[in-house]
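A single protein chain has been removed from this complex, and every other one stays in its place.
Chain lettering (A, B, C, D, E, F and G) follows the sequence in which the chains are written, and residue indices restart at 1 in each chain.
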Amino acid sequence: MSDQILMKGNEAVGEAAIIAGCRHYFAYPITPQNEIPAYMAKRLPEVGGTFLQAESELAAINMVFGASAAGARAMTSSSSPGISLKQEGISYIAGAELPCVIVDMMRGGPGLGNIAGSQSDYFQATRGGGNGDYRVLVIAPASVQELADMTVKAFDLADHYSIPVMILGDGFLGQMSEPFTLPEPSGKTFDKPWALTGAKGRKPNIIASMRLTPEDLLEKHNLELQKTYQEIEANEVMYESYLLDDAEYVIVAYGTSARISRSAIGELRKEGIKVGLFRPLTLWPYPYKELKAVSDRAKKVLTVEMSLGQMVEDVRLAVQNDSKVDFYGRTGGMLPVSEEIIRKVRSYGG
Amino acid sequence: MSDQILMKGNEAVGEAAIIAGCRHYFAYPITPQNEIPAYMAKRLPEVGGTFLQAESELAAINMVFGASAAGARAMTSSSSPGISLKQEGISYIAGAELPCVIVDMMRGGPGLGNIAGSQSDYFQATRGGGNGDYRVLVIAPASVQELADMTVKAFDLADHYSIPVMILGDGFLGQMSEPFTLPEPSGKTFDKPWALTGAKGRKPNIIASMRLTPEDLLEKHNLELQKTYQEIEANEVMYESYLLDDAEYVIVAYGTSARISRSAIGELRKEGIKVGLFRPLTLWPYPYKELKAVSDRAKKVLTVEMSLGQMVEDVRLAVQNDSKVDFYGRTGGMLPVSEEIIRKVRSYGG
Amino acid sequence: MHEEIVVAGFGGQGVIMAGKLLCLAAMKEGKHVSHIPSYGAEMRGGTANCSVVISDDPIGSPVVPHPTIVVAMNGPSMRKFEPRLKKGGLLLYNSSLIDFKPERDDIEVIAVKANDIAEDEGSKMAANMAAIGRLQAAKPDLVSLDNIIDALKIAVSKRNQKHNEVNIKVLKKANSSTT
Amino acid sequence: MHEEIVVAGFGGQGVIMAGKLLCLAAMKEGKHVSHIPSYGAEMRGGTANCSVVISDDPIGSPVVPHPTIVVAMNGPSMRKFEPRLKKGGLLLYNSSLIDFKPERDDIEVIAVKANDIAEDEGSKMAANMAAIGRLQAAKPDLVSLDNIIDALKIAVSKRNQKHNEVNIKVLKKANSSTT
Amino acid sequence: MEAKAADFKYVYDRPKSLVDVPTHYCPGCGHGIVHKILAEVIDELGIRDDTIVVAPVGCSVLLYNYIDVDGCEAAHGRAPAVATGLKRVHKDKVVISYQGDGDLLAIGTGEAIHAANRGENFTTIFMNNAIYGMTGGQMAPTTMENQVTKTTPYGRDTADVGFPIRGCELVNTLEAPVFIERCAVYDVKHVLKTKRAIKKGLQNQIEGKGYSFIEVLSMCPTNWGISPVKSAEWVKEVMEPYYKLGNFRDL
Amino acid sequence: MEAKAADFKYVYDRPKSLVDVPTHYCPGCGHGIVHKILAEVIDELGIRDDTIVVAPVGCSVLLYNYIDVDGCEAAHGRAPAVATGLKRVHKDKVVISYQGDGDLLAIGTGEAIHAANRGENFTTIFMNNAIYGMTGGQMAPTTMENQVTKTTPYGRDTADVGFPIRGCELVNTLEAPVFIERCAVYDVKHVLKTKRAIKKGLQNQIEGKGYSFIEVLSMCPTNWGISPVKSAEWVKEVMEPYYKLGNFRDL
Amino acid sequence: MRGKPIVDVERCKGCMLCNAVCPENIMGIGERFNRQGLAYAVCVNEEACTTCRSCAIICPESAIRIIKYVEG
Partner (left out) sequence: MRGKPIVDVERCKGCMLCNAVCPENIMGIGERFNRQGLAYAVCVNEEACTTCRSCAIICPESAIRIIKYVEG
């Protein structure tokens, strides 16, 4: 473990982005992700990159639009209210089929709320808070190591499918330090023949999300987008199973609440209760099929969230049997309590 | 029918808001809802009200915040990209428990898309495109008459529950003229002891969505919001059944696509096919229970949308049996085609 | 009775108003009506059209991809909408401005010298009235001429009520003409 | 071994750094560690604290609502965190600055004159080192003193490496003291 | 009688960088004039291969269809942010942000001011036609006092909604911009002046000097409800006295 | 030796409209000073019953906890829009928008300029502390050249991110505002001047004159990383020469 | 006759700005319509044209090119 280092989740995201070759980062300050811009402000100039503090979240996401349109790997980060402001921009990026990475370290809402970690922007992330038939690939890491690894992966996914990829963390994950190993660059490269580079020797490239005549263009465009989305659903689902082989009870949780659930499972297993964890690592595409299979073998499926019930809809869509699905959530920046999870699962035992 | 008049949907919304006592309207131009601000610019000064063209959608929704905090009935309107920009503000209004009415005449997306009518912002409207555990009451009228009636009702609902209410129409509905009868004012009045009116003779009122310590305040606040939401779910579900009593096939559709579905059902019934329409009039709260009951009796449930599949998730959540659920949608500003619906339903006959 | 009508021309020919007039007249007869202007693309420029549905039954889509009646007030409009007309449908075109002939032979065709009739009766602006008057003669089930004339009171803005005398003259003239 | 530690004091006492130091030392021993600063409310002002978990098992929540160990560097911190301490937990407090006594009798209590020790050894700034040194003596299973000293190389920024000699002196002195 | 092909030469021809398709603009629209002179300048500077245009939503959002260079749409008001992103990646390309007055001075006020304030090395062409053209004629920040629009049916009441905003003067309070000029295109002399200003703005960028801002008083006959010729006169008689033409800065 | 109670009187006491709770501000923070003088002005004008304060997110978002009047939060940058909504409903109340520099000149540039341009009849107090206080010290639009912040670790490089923006000068390009003044609170004389400016701003509003804008150069010792006393000196020595104090407009 | 303006009738939208700036006022609107349905500009007195290019410079549609006859 000698190559392990201790870093805040937020800083790990920054360093991982640089490892992934990201040299253009635009953001506006907001707690609890301020360490990302602070880190980038220090590090990017050292590697010849551009850190720019935008005048607002709207400007930041549109600078990302510009840098991505130019062919560069571009990233922005924010937290809940700031991500709300970026929705129009994200919709435009999706519409223009541009790749980019967006980091959201969720905090308590609605409105100004508070700055403690939260998971109450699941809907916003997975259903698109912006307008139109589009999707954002959403990854939910649960440790600093995963934050770093998934950041590198996010850039590849974004470039491969030419879509926005969101790293959905929360304030706790961003603020906590944990030992981790710096990820390796993937080594993958991507051609971007569509990039705006000056039209030398070719016809002009145009980046747009407008499709004026509905008949001829916008529907066709959307159906093409849909094809990409289906490809992603087929190929990019990520999840983790923990002690599910014999599980009678399945806890479904992601990110920080999955960590806490895992601890609770440790305790419950000591009591001999057969409980395991199903942890989606991609929230869109969601591992519906895989969860369905797991839940078919289980007596009860408990969803644990730091919200009043958002991912649980995806769980219900997967399980298709509401009587099997239970929910435990904390809101407003509060963490689920391990004892509470234990109590719930014990109660199923009968 | 002598009291029927012919008006664009957009204008009907404006007049209905005035009938409802709305005297403060703030908006930013965007097609296909520009007739609302144009109408209000003319009419509000005539009734001593305030029409103000905001410098942006962000400003507009925050002016609504201010006017509502002041105790007034306030409204804004926009279309898809503009509604994306209002998400932060809507989340703040929900967090501060302020009433207001927001009109969204959806158009084709993502991004700039086009200006034809669309229903691809269903997720944004019903799942909240903003941050946090909050809800917006969403009403989906299907005719100019309903647009007008529901606008009046929306103000009462907003004041009763102190939440934002969204009228979710689409460009076609906003642009079309149909005969309708002007609605009557409801006559209801609402006390607003929390309003900012100057603290004469009392302790100061404070309007805020921030709750600094997660332990003491934000979670408690969110749980209170949740209670309101549950009350709404219990009391305010609205839907319409059409020929469902003997229906073997159920079409679920709202707004403009429900109109087209209804025409298709007319044709299908002529052929003796037992098909009916389930039309949610509130999209949140969604008539899950009611649809479940209907679908239990049916062989197939076809969801028709002007999107690539958004409300269908709610249908699946209601039906809890994906093998029964089918989907037909058009996107990018295109309308579902009656013949296509007919073909689909015929094919179930087998 | 169920007709799906497109009225098309260039901006300033009053095609939107012509559509509204049909609706208002049909409303008087207790029919279901809808009217929607074309606003398909945030495009500038000269053309304008509207879709009108008049029916005995409640109306589904107000948008009319395949009309049963097309009223084409200028050349580009006829070029655009003739192909979309339903088989057996009616194409009524303004032969004052359109100097070419329709191409299809599976439709009914009526040419009306709308601008000429209007000008003859004293108003350059009333070509739309000529078209509507002629349409009524061809499709008497749609709405009655009396109701059209009656609807003028609401359809025309206060400022333009003074032109209604001429409008009525044009309507009647075109209605009784067979060209 | 599983300890949940809160280190608290006012800004400038180096409580965040003290927490990091424990983590880095425990990492050397192959333990699982997590560290999270308090940032609960976007509030200004003097207090600072961090939560540290050191464990043989993977760590669930990095946030510590009920610590097993509290290191309180000033009065307000002790007032805030003493009540949260788990029954049987350890309260180690800086008696140089805290002139009142803990109230609970179901916990272990250690008073250490952290500022005095640090000043004696030549650095006003190293009170945090005194607290950590004393803690190690009380909880030798947590981490070894050697690893703490070793971890200083990474924990302390380049600019402050020059203070490490004093830091080590303070660590050792407090470690061997029993007050 | 027509002369034979060999007997004449073109003394005025369309610029090469102007794509040969009819525009979607209304008759007499100022956008068309400025597109053409922009294309001429691109030709004259020989930068067709190195130019990237950004146009936000507004009547001119289709700019990329008319100028034969790489192009990019932007959300309403966000062109300066998009241009910033582009230029920060391609420091050696010529980036142009072409924005309307609703766009630049209403919804995009923040982005416009901040890109200018950072001294981003790109060029802004600011089309001030005193109206929201694309959406059918609502009040713009630049709409004149008492001007009737869709959202000021009783005329712009300055006591209620304030006075028209002067873009050049606003930008001129910032330190970084190197070139600020207000032009017009209502007659030939002013078209040529505008062309010179645009050329200067692009030259500044090529030389790495920094941010240039060229405001153009333009015509929107459709939404002003007057003829193109009357519109040109209106610019001169109503707009110009309030929006003084001239150079504000040339460093 | 203490004199007996009967033997003295207060010649300086806390204003009545200031709620008697300790603030959450850091030692030496300028917000506290301005809160106090605002409360004094409210007392002196006798408008406690008619005042509504709006504070957006920023260190001073809890303003409503300190001034004993109706109060309202606003999203970051949106206080002028919220204040507009409030004032358009309550034309007879005194509405105050109290905003930081990150708030007013970065994310809220548009709202700030447009409320001013409309001449909304409310009063803005603009706290310029050259930093984002609440979020822990990032660059603000007003951050000084070469100033080190969390996001300018090598000092603000004006060639890269431009020069500090001057709020009063910007607002002063608009027609509608009736009162624009830049003040400071680094010493007693300037605190008293600031108080007079705020009073004037509120009086203008009461008289229905229109929009007043008062910029206050303020201290953020925590994020500047220097002592409160040094911070006061820094305002005088570093900020004031760039941000010239004085009245810009008084109609 | 030195030269004249050549109007691309399919581009022209008949705005008449050309005539407004023509020192000779020799641009007029024709009787015929182009494929867009618009009446377009014609030079009504080519003899008078000085080839000053004003019409072409102002034309928003870039519909005008100016030719000059070569000596002889």
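Heads up, the rule we're going with is that contacts are C-beta pairs under 8 Å (C-beta built on N, C-alpha and C of every residue); 3 or more make two chains touch, one makes a residue touch a chain.
All values reported here derive from a predicted model rather than from experimental measurement.
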{"item": "Chain not shown, its touching partners among those shown", "value": "D, F"}
{"item": "Which residue of D:T47, D:S95 or D:S177 touches the chain not shown here", "value": "D:T47"}
{"item": "Residue in contact with the excluded chain [from F:A112, F:V171 or F:V191]", "value": "F:V191"}
{"item": "Per the touch definition above, residue among F:G32, F:G58 or F:G210 touching the missing chain", "value": "F:G32"}
{"item": "Positions on subunit D contacted by the hidden chain, ascending", "value": "10, 45-47, 74-77, 97"}
{"item": "Sites on subunit F contacted by the missing partner chain, in the whole complex", "value": "3, 6-15, 18, 22-23, 25-33, 35-36, 185, 187-188, 191-192, 221, 227-229, 232"}
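By our rule, only the chains that are shown with their structure count from here on.
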{"item": "Subunit E and subunit F, separation of their C-alpha mean positions in angstrom", "value": "37"}
{"item": "Approximate Å spacing (C-alpha centroids) for the pair subunit E, subunit G", "value": "25"}
{"item": "Junction residues of subunit E, two or more chains touched", "value": "25-27, 29, 57, 61, 73, 75, 106-107, 109-110, 113-114, 134-135, 141, 161"}
{"item": "Residue numbers of subunit B (touch at least two other chains)", "value": "31, 52, 55-56, 58, 81, 88, 92, 96, 111-112, 114, 116, 208-210, 212-214, 333"}
